[in-house]
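Below: the structure, in structure tokens.
Missing here: one protein chain of the complex. Every other protein chain is in place.
First chain written, first letter: the chains are A, B and C, and each begins at residue 1.
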Amino acid sequence: MNFDDTPEEAVFRAKARQWIADNAPHELDAELRASTEGKLRLTSVDPLVAARDWQRRKSEAGWATPHWPVEYGGGGLNSIQRVIWSEEEGLYAKLSQHFLIGVGMCGPTMMAWASEGQKRERLPKLSSGEEIWCQLFSEPAAGSDLAGIRTRAVRDGDDWVINGQKIWTSYAREARWGLLITRTDPTVAKHSGLTMFFLDMRSPGVEVRPIRQMNNEASFNEVFFTDVRIPDAQRLGAPGQGWEVALTTLMNERATLAGRVDTGFDELLDFCERLETGSNRRAIDDARVRSRLAQFAIRDSGLRFTAFRSISALSRGAQPGPENSIGKLVSAVVEQDMAQFALDLEGEAGLLADPALASDRGRFQSILLRSPSMRIAGGSDEILRNIIAERVLGLPADIRADKDVAFEDIPTAATAQRG
Amino acid sequence: MNFDDTPEEAVFRAKARQWIADNAPHELDAELRASTEGKLRLTSVDPLVAARDWQRRKSEAGWATPHWPVEYGGGGLNSIQRVIWSEEEGLYAKLSQHFLIGVGMCGPTMMAWASEGQKRERLPKLSSGEEIWCQLFSEPAAGSDLAGIRTRAVRDGDDWVINGQKIWTSYAREARWGLLITRTDPTVAKHSGLTMFFLDMRSPGVEVRPIRQMNNEASFNEVFFTDVRIPDAQRLGAPGQGWEVALTTLMNERATLAGRVDTGFDELLDFCERLETGSNRRAIDDARVRSRLAQFAIRDSGLRFTAFRSISALSRGAQPGPENSIGKLVSAVVEQDMAQFALDLEGEAGLLADPALASDRGRFQSILLRSPSMRIAGGSDEILRNIIAERVLGLPADIRADKDVAFEDIPTAATAQRG
Amino acid sequence: MQFEFSDEQQELRDSVRRFFERECPVTAVRAVIDAGTGYDPALWRKVGDGAFLATAIPEEYGGIGAGYLELCVVAEECGRVLAPLPTLSAIYQVAEYLMIAGSEAQKRRWLPRIAAAEAIGALALNEGVGEMRADRVAARVSGGRLIGEKLPVADGMAADFAIVAARDEAETLGFYLVELDAPGVAREAVETLDPSRGHARIVFSGAEAEPLGKGDRGWTLVEEIRDRAAVPAAFEQVGGADRALADARDYALGRYAFGRPIASFQAIKHMLADVYVANELARSNAYYGAWALSAGSDKLSLAAASARVAATAAFQRASASNIQVHGGMGFTWEYDCHLYYRRSAYLALALGGPSLWEDRLIEFRRAAAA
Partner (left out) sequence: MQFEFSDEQQELRDSVRRFFERECPVTAVRAVIDAGTGYDPALWRKVGDGAFLATAIPEEYGGIGAGYLELCVVAEECGRVLAPLPTLSAIYQVAEYLMIAGSEAQKRRWLPRIAAAEAIGALALNEGVGEMRADRVAARVSGGRLIGEKLPVADGMAADFAIVAARDEAETLGFYLVELDAPGVAREAVETLDPSRGHARIVFSGAEAEPLGKGDRGWTLVEEIRDRAAVPAAFEQVGGADRALADARDYALGRYAFGRPIASFQAIKHMLADVYVANELARSNAYYGAWALSAGSDKLSLAAASARVAATAAFQRASASNIQVHGGMGFTWEYDCHLYYRRSAYLALALGGPSLWEDRLIEFRRAAAA
């Protein structure tokens, strides 16, 4: 048990720190500090340009995907070094969000299932930010029930022809490539008839439409496919093996989400230090405030240290497991609760959503409107609890109404209405 | 909407108050005040003797079962008058606990299903406290799944012969009569093969064993039946109609539990007023304490006013419905939370359980050890939520593994082990 | 004792509900948001024609004079449809300021116009971030002229006049009537969490200010009227919470996953059961508030705080759970879930946040126990 750096780690940290001092876009510091996690607030420069620029610079020095093999654009670092790098990257990590899905989920899936040639061709460009990737999994009728997807792929010569619709696709507008799961056989049980591809997003017949969210942003998209052709060479795994391929992605999604454990507690604490509640009194002087803060604090520190435990396990050779579901399950709710709590302290002025007028540039108002999506995207609270219950604790699966049934015979809202 | 008495109600209240002033066992006031709800702390007199004495006195004046028809021992009062009576009875209502099951559940079931002769014979003695009743429903393998009971009743001439075991039977030791649900046909689906009886608890072959609870009390019993004979005349409803009869009991159980909504909040508030936390400071001066108290308070007042709404609805002719499940669901958890909270304020001395040494005679320690049973007995938190979801909100039943299956073929732990 | 609305009041509820179903579909709420007007002038006029919100204003001042129980009935229906109307400002508060503290001339001038929805009054207390307190009022009146800045002011853009808290030359806190189209008033709409109930920033630079009534009431008037307003506000929250629960229920019944309606999963069933429980507790506390307000009970402060704390928690829970049940659709702009979530945030903070009311609840429960 050692929380401090070993001498070797200290040397590595110094190297990383020096490189960042020499190379990071320090001119963006103020704007990055004002950005809440998941929401880049850059006005001096196009966020995508800034993001690509930082990713390219990191890539040239081996920091872009530091834990990947060098031949695919990686830096060959171990998992502890990767954590040290993350700590040192700090503020500038906020510039990486366009690449998280590619680096965290699509890349590892390609690494496990693509041909050597495809890997050498695609992964370095993914790593360097030249090519953004997206994940074409969820559908309108298949959210939590991911294996219930209906987008069809039909073999036609050396190609597959795709028709259907995906939804909740982050960065589909910016993406050059997408990881696409399809149904190739609806006559077998639902997990058996799936096939995975990677798709050139510029293929004819692909249409992307942004989804307007409750907070007025559009982080997600709908993607429609009309007779889109994919060469069979871009199939990952055998036909019918798509669910197995998807599990690689999902396992890496959990690991990626587990890393994102910044609850924003420090900002709330700082806010309570500053907020005046009377002559010579600040919010932090109120016992009620301290008690609530303490309950948030143990979740914040608990998640951080759980991530450290996870990394220590990885560094000993363990695989990222279902226990990583804790991170998002806890942090999404805690962010929502913290936002409500902070707004309460602001009084009626807590209503103000204009960053120019609201306290702390509207940080907590923004979190209030964003946190509901956090509790759903990437696995809802309920799905994560089921994963923990079944995969960690070994409790039985829910009784299935769709087990041992051909996909096309599974009850749906439509059949229920007809029936 | 009128929270105050009408002139007629005021007259009635004055009459009730006067009768209580003239007749109540005022010599027990101090001991009754020190009794937490559900735990009579009488040392000057045998609690059962005191309880029977008060019930008999009330019965003679028509107050024992004030809402029952006069011919069955009732007072013929309407539901508003009944509430006024309860408010006036106040402290002395703590003496009624031996009779709650008889008055609240068994009596109404007899009223709905017994013959006129049986009703005239049994109900006045139930009402007056001469005969205590118990409810023989739960079994070791049938708690939440009440319809899964296994106690067999086999017809033999004019009698039925009972073999099996019941559990969680309150007042079985004191009871003269019991309402008994049995399985008469295991070859049909589980709700179809049940039959209800009322049983003389002094019948040969009935054995009662108290169950020691975690708080060292023994409010519940196991009851064993070995070749116990019940005359067919004591059957309630037709053979196989037992589940329908049981629903009468359960509906009245909910109404009875809904009436018991004293969370003990006032005592906690008073405790916080008195507890010193520094020079010239009391617990109540702490903002954290006030905030927690406020959250308890809305549950306390919310339950009280929900009961009033329920009574107002009854007075307009409504039936007690599944929405009455709220009472126990909320109060049991709130009592547990309040006890933990109070003990926290007491510091390490919160550990003291000896009433002679502990703060407030160990009130909160006692509640801490009693509240877990409150969250289970009479319908667990989970069962109550299911009832609200299905019966109030109209959501679908859980997927049943025991539907359309003969009772004897339903999977159990034993079959799972064999299988 | 009768702890339920009367048959007549329930008939009123039914007719108001039909009115709002017809006149205030959610598309009307969205139209207000899209237009940025902060309220629905057409609906406001129709409400004025029906005098639905004038039930507690005496007949001599152009109201119905029916009482506060009727106002609570209407408030619940306003909450259910997310009515984009200046209820908290003009009706629950400004009309009360006038009735309780206004001069006879002020009442005769403004109350009939409010009752008929011909005028909107705003209440200008806040001066930025923090709990509303007397010592945070810095606006000044000198020689009948008002100087200061108020932010946020609910319905400040829509209002014809405002009641403004300010200090005079002797530092005494008082309340002033100010017409908002007059010289020396500059106002701009501000973006808030709930654009279906508009807010403004108002800068007063020498606007004419007329003392409210005899001008001798201090901050206790704010608390008195806040207590009175808290009750119909709680009914708006209860109405919104019930609607959010109904929407969640309907969606869960129609949405299939894993070959079955998601409403058949215990995770959903128990979540909604807990919402129902919170809603019922809130409703019961609100009923007590309605009684205390209508009966002029000395328990009003306690009843108002209980109603408010319970209703705020219930609406926040119900609206968040509604999003959760809807899954991805729940956080789109297109689905209505966020409108309830936004409204729950607005109603939680209007009249002061939950912690203020928790403190008052215990203060008055202590007084009641003593």
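Rule of thumb we're sticking to: a residue touches a chain if its C-beta (ideal position, glycine included) is under 8 Å from a C-beta of that chain, and two chains touch if they have at least 3 such contacts.
The shown structure was predicted, so the numbers you read here are calculated from the model rather than taken from an experiment.
For the chain that does not appear, the touching partners among the shown chains are A, B, C.
Residue in contact with the omitted chain (choice from A:M111, A:V392 or A:A413): A:V392. Residue-wise, the contact with the chain that is not shown comes from B:I167, picked out of B:A16, B:A51 or B:I167.
Note that of C:W110, C:F265, C:F315 or C:F364, the residue touching the chain absent from this view is C:F265. For chain A, the residues touching the absent chain in the complete assembly are 1-6, 9, 80, 83-84, 266, 269-270, 273, 284, 287, 290-291, 293-295, 297-299, 301-306, 308-309, 311-313, 315-316, 323, 326, 329-330, 382, 384-386, 388-390, 392-399. In the full complex, the hidden chain is touched by chain B at residues 138, 141-145, 148, 167-168, 211-216, 220, 275-279, 288, 336, 340, 343-354, 357, 359, 365, 368-369, 372-373, 375-377, 380-382, 385-386, 398, 400-402, 405, 410-413, 416. By the touch definition given at the top, chain C reaches the unshown chain through residues 265-267, 270.
Basically, only the chains that are shown with their structure count from here on.
Located most centrally within the structure is C, per distance between chain CA means and the overall CA mean. The geometric centre of chain A is 50 Å away from that of chain B, both derived from CA atoms. The distance from the centre of chain B to the centre of chain C, each centre being the mean of the chain's C-alpha atoms, comes to 41 Å. Within chain B, the positions touching two or more other chains are listed as 287, 290-291, 399. Multi-chain contact residues of chain C (touching two or more other chains) are listed as 260-261, 268, 355.
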